[in-house]
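Presented below is the structure to which this report refers.
Just one protein chain is left out here, and the rest sit where they should.
Now for subunit A:
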Amino acid sequence: MRDNLTIYLTMIRAAVLTRMEYRADFIMGIIGVFILNAGTLATSWVLLSRFHDLHGWTFWEIVFLYNLWLLGHGIRAVFFRHINLLEQFIVEGTFDQILTRPANALVQFLGREVHYLGIGDVLLSITMLTLAYQNLDLHWPVWMFGWMVVIALSSAIVEAAITLLLVSTSFLTTRSRALVNSASLFSWGVVQQYPVDMFGKLLRNIVTIFLPFAFMNYYPALLFLGKQDQVSWGILTWYAPVVALILLGLSIAMWNFGIKRYQSTGS
């Protein structure tokens, strides 16, 4: 475990050095993403301000919901964005290289890249969450700020683990992009900006059980916004870290299964 951490951190250092080689690109990238997300946010701002509220969620609550998702998504993007690129790693032979080295394959894969684009997301979401906090006139006890950190990390893990789970099918087919893309539609297309309670049972079950993206923002937000008593499933607000750990376990199992299959089929 300690070895894995040392190897991971050493590799992350190399990955950061790689990014620093392209410094102009680095700064432009952060600004670019910042602007991109601010644009998306501005659009929903215009749309939302036409309604007084959305299924009992006020404008600033929606802003909070959106940016809680963006925070987890951004952290995930910084460290785990290349999970989506596994296919490419396999096709280009980088993955074979990983297998010829005496360290855990997943640690080597995850440590291979970092992506600064997520930093723009993180900066923007923190700014917007702060604004929402003030506008909603929230007064959290101190521990809730700590819980916020836990939730941010578990959101990142939820998204990364679901992606890893799906992308591990690349080992069997070498093509997984379509699968990952359609699944992530439920993430940025559904839970990102709409409170899940406005959807029907089917969709709610999908984003809670099968592709539990709702644990990235909706369920944790119930607690932060003091809404857990307003819905019958309010208890789920506490379960995001548990869901993250379960998904992590499942995705690692799927990854290991995938590698076994890859080694015997070599597809």
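One rule holds for everything that comes next: a residue touches a chain if its C-beta (ideal position, glycine included) is under 8 Å from a C-beta of that chain, and two chains touch if they have at least 3 such contacts; residues count from 1.
The definition used in the following text is that contacts and distances are computed from a predicted model.
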The complex's invisible chain, by UniProt name, from "ABC-2 type transport system ATP-binding protein", "Aerobic carbon-monoxide dehydrogenase large subunit", "Quinol oxidase subunit 3" or "CopA family copper-resistance protein": "ABC-2 type transport system ATP-binding protein"
Among the options A:Q108, A:S125 or A:N217, which residue touches the chain absent from this view? A:Q108
Those residues of subunit A that touch the unshown chain are 3, 6-7, 10-11, 13-14, 17-18, 21-22, 92-94, 96-97, 99-103, 108, 173, 178, 263-267
